[in-house]
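The other protein chains are all here in position, but one chain of the complex has been omitted.
On to chain A.
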Amino acid sequence: MNKMKNFKRRFSLSVPRTETIEENEFTEQINQLNIQRNDDLVPNSLGLHTLHPSASPLASEHQAPSPTQLHYHSKVQHRRFSMEDVSKKMALPMDIRLPPEFLKKLQLESPESCKPLSRMSRRASLSDIGFGKLETYVKLGKLGEGTYATVFKGRSKLTENLVALKEIRLEHEEGAPCTAIREVSLLKNLKHANIVTLHDIIHTDRCLTLVFEYLDSDLKQYLDNCGNLMSMHNVKIFMFQLLRGLSYCHKRKILHRDLKPQNLLINEKGELKLADFGLARAKSVPTKTYSNEVVTLWYRPPDVLLGSTEYSTPIDMWGVGCILYELATGRPMFPGSTIKEELHLIFRLMGTPSEESWPGITANEEFKSYLFPLYKAQPLINHVPRLDTEGIDLLSALLLYDTKKRISAEASLRHAYFLSLGENVHSLADTSSVFSLKEVQLQKDPGHRSSIFHPGRGKNRRQSIF
């Protein structure tokens, strides 16, 4: 704490509390700077003339350092090392109160002062036809409510298409929720047939509204609708779509971290799309650990259950295995309600891990403290009799304890289990649906109550998605 005080003091100590003096001093400095800039550069002892780009072949392409920049170079040294200087400079603006009309001023100024940014101007033209405007969308009814968002069904007046409107309240103590920031910025980069499309972002005073494409069902609901007895051919098509979307994310080092049937949306064509990226985050800093509360317990891998915070792409793959089991059997694989129960269910079926199946596990304090009985792994085929040999093989590869050996999304797509879908599914463009191929078609689910597959009745189930 002492350290913190010192740190703050550095900047605050030298802050004189009279505004007028500050301003005068500041203007003076600015003026001086301008004078310096206009003056010819005085060569200094640091040999900065070598920075002159005359020798560089790239001088014409890249803006050559101007005299100002050269001069600035020599300044860097002083600035960097004289903390007094730094604090003084920093202190200047601090004491001047931010004018209340600051934000307005900023926005007003921008059109003249900013360079013509193509993105900005395009944005403007889109808004002319209704993008980015709340009045473009008609709210039809509430689909669900979560901790940081409320989701409505809506219709776009522009396209007449149904949309899902995810309203995020921005009035939080800590500003915009980080989940919203992550979800929006990640989804903007993800353009794939098996990932839900973010159509538009609308910002109003107190609210951020994300406009998603509307899908009326999800995998959980689909499974319910066919009486938990899905055609094994359809299971394969859904699994392939899930892995396609996931592989696309993982290649960008984006983890979903909350895979579950409720987060896999499905439309009337049978297209499956990953949704709810609130917990996802671009994995960028390898040594950084995440909080433990990430994946819904049922689809959570044992390494995470045992306190591992080293998250990478294999954490999503365990969940994929659980989903495959659930689609093939019609019931969740490990429906534990506590961490202990969840682990127990896993070990009873997959065998209590040993040093052989999970290197390092016997040294894991968390694991040792549970004192689980030594279960032997049971043959999966006994539990998933409807799954063929290749399917069982894939399932086993997905449910490996050793995260290094667990199969990746990319490798799964090439697994023999999917051979029957043909070769063309591998050369599809990112944004093309698997159903754009004639050979890929859903079959009638044996347990389905009415005709082939009918959408609708999405209201109640959708709550779990968000």
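The working rule: a contact is a pair of C-beta atoms (placed from the backbone, for glycine too) under 8 Å apart; a residue touches a chain by one contact, two chains touch by 3 or more; residues count from 1.
Quick note on the criterion: contacts and distances are computed from a predicted model.
Peer 1: Leaving aside the chains you can see, what is the UniProt protein name of the one that's missing? Options: "Glucosidase 2 subunit beta", "Methyltransferase small domain-containing protein", "Cyclin-like domain-containing protein" or "UreD-domain-containing protein".
Peer 2: "Cyclin-like domain-containing protein"
Peer 1: Any idea which of A:K157, A:K269 or A:R331 touches the chain not displayed?
Peer 2: A:R331
Peer 1: Check the options A:K157, A:K253 or A:H426 and report the residue that touches the missing chain.
Peer 2: Among A:K157, A:K253 or A:H426, only A:K253 touches the chain that is not shown.
Peer 1: Touching the absent chain in the whole complex: find that residue among A:E135, A:E160 or A:E173.
Peer 2: That would be A:E173, which touches the missing chain.
Peer 1: Would you mind spotting which of A:N161, A:Q378, A:S420 or A:Q443 touches the chain that isn't drawn?
Peer 2: Checking each option in A:N161, A:Q378, A:S420 or A:Q443, the one touching the absent chain turns out to be A:Q378.
Peer 1: Among A:H199, A:R244 or A:H344, single out the residue that touches the unshown chain.
Peer 2: Of these options, the touching residue for the absent chain is A:H344.
Peer 1: Could you pull out which residues of chain A are in touch with the chain that's been left out?
Peer 2: 3-4, 7-8, 11-12, 15, 26, 30, 33, 46, 48, 50-51, 53, 56-58, 62-63, 65, 68-69, 72-77, 79-81, 86, 89-98, 102-103, 105-107, 109-110, 113-115, 117, 119-120, 123, 170, 173-176, 178, 181-182, 184-186, 188-189, 201, 203, 250-253, 281-282, 284-291, 310, 312-313, 331-332, 335, 340-341, 344-345, 348, 354-355, 360-363, 368, 371-374, 378, 382-383, 404, 408, 410
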